[in-house]
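Presenting subunit A:
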Amino acid sequence: MDPLALDVAHLFAGGLVLVSFMLLYQDRMTGLINIFALHALVVSLSVAWQAAIQDAPHLYITAAIALGVKAVVIPFALHRIVVRLGIHRTIEPVVGIGLTMLAGIGLVALSIMVMLPITAQAGTLAREDLAFALSVILLGLLMMISRRNAVSQVIGFMSIENGLILAATGAKGMPLVVEISVAFSILVALIVIGIFLFRIRERFETVDIHLLHEHRGEQP
Partner candidate 1 sequence: MTKVAVYGFVRIVFDLLGPPSWWWGAVVPLLGGVTAVMGVLYALMEHDLKRLLAYHTVENIGIIFIGLGLALAFEANAMPAAAALALTAALLHVFNHSVFKSLLFFGAGAVLGATGERDMERLGGLIHRMPLTAFAFLIGCAAISALPPFNGFVSEWLTFQAILLSPALPQWLLKFLIPAIGALLALSAALAAACFVKAFGITFLGRARTQVAREAVETDRWSLAAMFGLAALCLLAGILPGYFIDALAPVIHPLTGANLPRQDELDWLTIVPIAQSRSSYNGLLLFLFIALAAGLGAEVIHRWSSAAIRRSDPWDCGFPDASPMTQYTAGSFSQPIRRVFGSVVFRAREEVHIPAPGDVRAARLHVQLRDVPWDLLYVPAARLVNYAAERLNRMQFLTIRGYLTLVFGALVVLLMVLSIWQ
Partner candidate 2 sequence: MAVILDAIVQLGEMLVVLVLAPLLAGYVRTLKARLLGRRGPPLVQPYRDLLRLLRKEVVLAHGASWVFRVAPYLVFATTWVAAALVPTFATGLVISYAADMIAIVALLGSARFMLALAGLDVGTSFGGIGSSREMMIASLAEPAMLMVVFTLSLLAGSTQLSSIAAFMQGPDVGLRVSLALALVALVMVAIAENARIPVDNPATHLELTMVHEAMILEYSGRHLALIEAASFVKLLLYVSVIACAFAPWGIAVSGQGFAAYLLGLAAYVAKLAAGGFLLAVFETSIAKMRVFRVSDFLGAALMLGLLATLLLFVSRGT
């Protein structure tokens, strides 16, 4: 693992965390979808780079899937949904932007602190990669919590999936099974989300989770 390869991998992982922060920051729907496309692009680049370093050809397939599905198809579908739902205007996150950012930084610090005791025995690359992957996951979770809109929650969830891909590919030599399953889950998740969004759209004229809340089975 010559140092150059290590640095490039770190570059991609760091870039992914940065894009996650941008996702947190962005409060406009169309902007959000474009940044998510960028997020998927960075992930696929990092996977491709991992494939190059570990000369594991199957990773290229994952990179291609990630690029094709998550960077192109999903953003395009989301754009059409958003336009049809007419909600491309601003979506105000529940908590102020400043506070979310602060929480995001705290989370990254936490994931690094958690990763420190991991001994060198597990390989330096693995340690940093995991720290970044964990941060992306935590940021994705934070985004799902701080957004009212179903679409933005789905985007948050998919950024978590990207974090997972980063972690999976970072683990050198993980058998192929895992890659396919991750891809498989993205695919299925998309379909399900699509059906739901469409269905929700049909029922309540809006995608705002909060309004959905009123239709709970058991009232207080």
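Quick note on selection: all candidates are chains of the complex that A comes from, given by their letters.
The rule is simple: a residue touches a chain if its C-beta (ideal position, glycine included) is under 8 Å from a C-beta of that chain, and two chains touch if they have at least 3 such contacts; residues count from 1.
Because the structure is a prediction, the values reported are computed rather than measured.
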Subunit A in this complex touches just one of 1 or 2, namely candidate 1
Subunit A residues touching candidate 1 in their complex are 94, 107, 110-111, 113-114, 116-117, 138, 141-142, 144-145, 147-148, 153, 209-210, 212-213, 216, 218-220
